[in-house]
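Handing you a structure now.
Left out: one protein chain. Kept in place: all the others.
Labels for the chains are A and B, by order of writing; each one numbers its residues from 1.
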Amino acid sequence: MAEVVLSWPTKDKATAIGKRVKRLDGPEKSNGTAKYTYDINLKNQLIAVALGCPHAHCKIKSLDVAPALKVPGVVHAEPLRKSGDEIEWQGEMLAVIAAETEAAAREGVAAIAVEYELLPVFVEEDNLAAAEKAGRTSKGGGKVQTEKEPGDNDDEDEFADKEIARLLKEAAYTVEGHYGIDPITHCCLEPHGSTVEWKDGKLMVHLSTQNVSGTDDGFAKDLNITADDVTVHCDYIGGGFGSKFAPDYWGIAAARISKATGRPVKFMLQRDQELKLGGSRPSGYLHVKLGANKDGVVTVWDSQHHGSAGATNPGGISHTVIPYVFTPKNYRRLATNIKTNHAQARAWRAPNHPQACAMTQTALDDLAMKMGADSLDIFLKNLGTDDAPGVSGAKPSVYKAEMEIGAELIGWKKLWHPHGKGAAKGSVVEGLGLAIHTWGGGANQSSCTVRVHPDGGVETFCGTQDLGVGTRTVLALVLAECFGLPYEAIKLTIGNSKLPISGPSGGSTTVGGICESHRRAGLDAFAQIAALVGKKLAVDPATLEAVGGRVQVIGNPAKSVSWKEACTLIGMKPLEVKGNYDRGTKSPLSNSQVGGVQFAHVAVDKETGVIKLKKFVAVQDMGLVVAPQQAESQIYGSVIMGIAYSLFEQRLTDPKTGAILNAELKDYKLARIGDIGEIVVNLYEPESERSRGVIGLGEPPVIAPGAAISNAVCNALGVRVPTLPMTPQRVLAALKAKA
Amino acid sequence: MKNFSFAAPRTEAEVLSVLSATPGETEILAGGTDLVGLLSQMILAPQRVVNILDVPSLKDIELLDGGVVSIGSAVTLDVLLAHPYLNPYPAIQQAIDGIASLQLQCQGTLGGEMLQRPQCWFFRDGRGLLAGGGKLAAEGDNRFHAILGNQGAAKFVSASRIAPALIALGATARVIGPGDEDEKIIPVADLFRTPRHEGERENTLLPNQLLTHILLPGYKPEAQARGILSSATYDVRHGAGPDFPLASAAAALRIDGGVVREARVVLGQVAPTPWVSTEAADMLVGWSVNETLAEAAGAAAVAQATPLSNNEYKVQLAKVAVKRAILRAAGLETGGL
Partner (left out) sequence: MPTSTTSLDPRSGFSRRDFLRGSGAVATAAALQAQSAAAAEQTQGVAILAGEQTIELSVNGKTVAVKAEPRTTLLDVLRYQLDLTGAKPICNDGSSGGATILVDGKPMQANLMLALQAVGKKIETVESLAGDAVPKAFVACDAQQCGFCTPGFVVATRAFLNMKPNATEEEIRQGLNGNLCRCGTYANIVHAALMVVKGGNNG
């Protein structure tokens, strides 16, 4: 059999990949029959609800669940914490009640008797001085780099101090400013949770998870069984965004209760628990002095930032992405972590990047404002060239080409004006801004089993999951391409831990991974079928192609057999082929490192501080585009999430009590359909990028909206609203500070 | 949620017969858009819930003598918004329109909207309506709390989005109970109060009284001839959707020969009750409305504001809301977004 050559068809030859198609699971999602974890009802199941700690920092003096057992309908009560335990954030689960109905379980929770000893609360993650005073800070690392090296006798810190001071002094322009971005939560609409059944020593877990293949051992370890006794299942997940990788202690508790009661248990977080415990994104607040030459190219960057990732996670925003994308020749960047009374942060789409972008590309835009220059020019000048790049991630030429496309789409030439100098219509002013981003997105580990049946049917089995990306649709397109079939003909089985292992969906790695495994399996299977057909037609199998439901000599339908006929040659048993890709393996099918550019056009009401998006343009490279319609959807979604964290969204903590004040959805403000304006998506796919192969898209487009929108607001007002979200309160405060 | 019993009365008299005199023992249920959430969160835990959606008289909209429009308290907001009898009262239509959720408009009722409980996050977190005698709000995050009438323990803001318009328009409310024969008609403003202790609610109804109807003053032809009554509501909203405005104002004006003869201005979302600003209204009478005058009225409305530690911005927003409500009522451009 001929060696399989790993490749994708060229754009003109492709019959499935790159085509606009309907999402395969669209009908189930739209007519309500798609079953999410929350929707799985097992016979005789109990509903579990947990008591969340009302205090942000306290010691449990006593905890008695017995009164809950007296509530009608309550079947099981178990403490999760014990007296003497210190609780470090509000909402932490202290005990769990399982009952016949959710209402009874809630009533049971209310009956639990707990006494608390209150301890000092610290939640001011934006206040470095207060954090230092409270002893809540730790070093978050940093780096200094200067073009000039210190001499042998120089103290390095002292040298850096002097060198940076010199560079700032010699700079043609300097900018000094504060920039920040508040914490937000993942706010999955389907909260974290599971429906579990422990039966005959085996555990079946329906889990809302981004990690179908990787959570069984987590359950096994904590429950003293082996991973082969655990099955994790997830057909549909109602949002994850980086927060649903593990069983979590509430998943383990559900399993324990099922074992204890002999009944299935559904344990989904309550809405407020989802916002308090289910995941949050670290905050960041940065102070910077930067210097630039007369052309507006940044020559020196000196920043410190701080922020919090909760009580137990020391990691705030990494200094390694400061300043963001742009790589000035001289820089010093220092990070300080603050420990606050919040639950531990979790990975949120593109960890570190959105915050870094919002805290630093705003400073670059302020340089443009200070120079009275066009922001687009300043961004372009700082890109450098492909030979001497001033940016990381993608090549300067990619960003540049994307900037040109985006500028055209947003109408930059026509609409741009110097910061604060646009024509006002009454109290309303408009402005434009841009920002750029990058992300890795290399393929994750993935394996699959593809079966081609003698009747022509094609099936794949893969332990991946569909977070809403369109995983199913992508898989079907890839196999359809391999076999020359319509994509609807491919049968898919995913979302179960007993299937061939596929990596967790995190870091934009899923589509790359599953394309690798499936293209490999598909090409392999076709090669085997081609060998059989070649024999029958007496032609070299290497000259055969699958197209339009036939296997034919390339470009010659006269010499062909139908796909069905070809498959009869397989024999009695289906042809089964495994596809596998190990993370990090160099491959022509997938790649990493993309660049994207985004533009925002906003209107701001100076009297109320209300901001409205008029238009947003996202130009995005992702290598080869497999499913353009779903890719566009993901970019729309990223932009909309970006609008939310730019204008509306923030986790609000009461400074006095440490209570999360907006853990219900009426208070936790997300963007709505009336808030988004016109969004234009441009898939940047020239042959130079397409030929690199598939690269993940989940993270990149969610990174730049914060800076792009902030820059547009600054362009409109002529004053920076330094911290996201830019609420009316903050806009008015910024205007007042200027006046 | 705690269990309770469910009463299904069919007449107003039957409603009264199943309401308890003891505060908190019974709650009146209509659309449920506020109450069911409060029950499931156990912020309220009544022994009995009284469903008034099947009392026909509470669902009527009628034109009475003198052009008075009578609206049953269980009329849903979508019905009200679409009803031609409401056309002379744009302030009410705009307030309902501002709720911006088709579901909440179709499910929510007029009485329920007016008597919904405050949105104060300390109250909704189970820490009491006054939240530690006002301490939690005074010392904590109070960005959405009151800037007027906040000197006592109550720091929350009145939630109703329609009440300011009703008060501006001079609407009255029919309240029955506790006795079978007890009935009174009071100005809508008198339904609201600033509670002084946890035992008091933010409305003046006894636990066994029922708000049955809202009466809008009628338009008599001879009155029309003497001048045009015009009204408007302006909400300052952070974004789209049903989220509560950051500040709101309703204005009703009688303009005759281009000059304001009478005016009433009522602010919402700024005080523990709908906030009637006679200062703003007085400023308008005798003048013709323009931007400068409206701006001055806005400033007058907030001149006595006493913002808390983190809500001074609401003073500016309330001022703008008043200005724009007046401009809109006068048929002028409001400006803004």
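Miscellaneous remarks
Following the convention adopted for this analysis, a contact is a pair of C-beta atoms (placed from the backbone, for glycine too) under 8 Å apart; a residue touches a chain by one contact, two chains touch by 3 or more.
Note that the structure is a prediction, hence the values are computed from the model and not measured.
Residue-wise, the contact with the chain that is not shown comes from B:Gly37, picked out of B:Gly37, B:Gly152, B:Pro178 or B:Gly335. Touch with the chain omitted from the figure is made, among B:Arg127, B:His145, B:Arg161 or B:Arg264, by B:Arg264. Within the set A:Pro9, A:Gly26, A:Pro67 or A:Pro454, the residue that contacts the chain not displayed is A:Gly26. Residues of chain B that touch the chain left out of the display are 1-14, 17-18, 29, 31-33, 36-37, 39-41, 48-49, 51, 53-57, 62, 64-68, 70, 76, 78, 100-104, 106-107, 168-170, 172, 174, 176, 183, 185, 212-213, 215, 217-220, 223, 226-227, 229, 240-243, 252, 254, 261-264, 281. The chain not displayed touches chain A at residues 22-23, 25-36, 38-39, 41, 101-103, 187-190, 236-241, 271, 467-469, 629-630, 632-634, 636-641, 644, 664-666, 670-674, 676, 679.
Quick note on the criterion: only the chains that are shown with their structure count from here on.
Chain A and chain B have CA centres that are 42 Å apart. Only residues 54, 72, 103, 106-107, 110, 426-428, 603-605, 607-610, 612, 647-648, 652-657, 659, 661-662, 664, 666-667, 669, 671-675, 727-729, 732-733 of chain A touch chain B when the two sit together in their complex. Within the complex, the chain B residues that touch chain A are 1-3, 40, 42, 100, 119, 121, 124-126, 136, 139-141, 143, 236-244, 246, 313, 316-317, 320, 333, 335-337.
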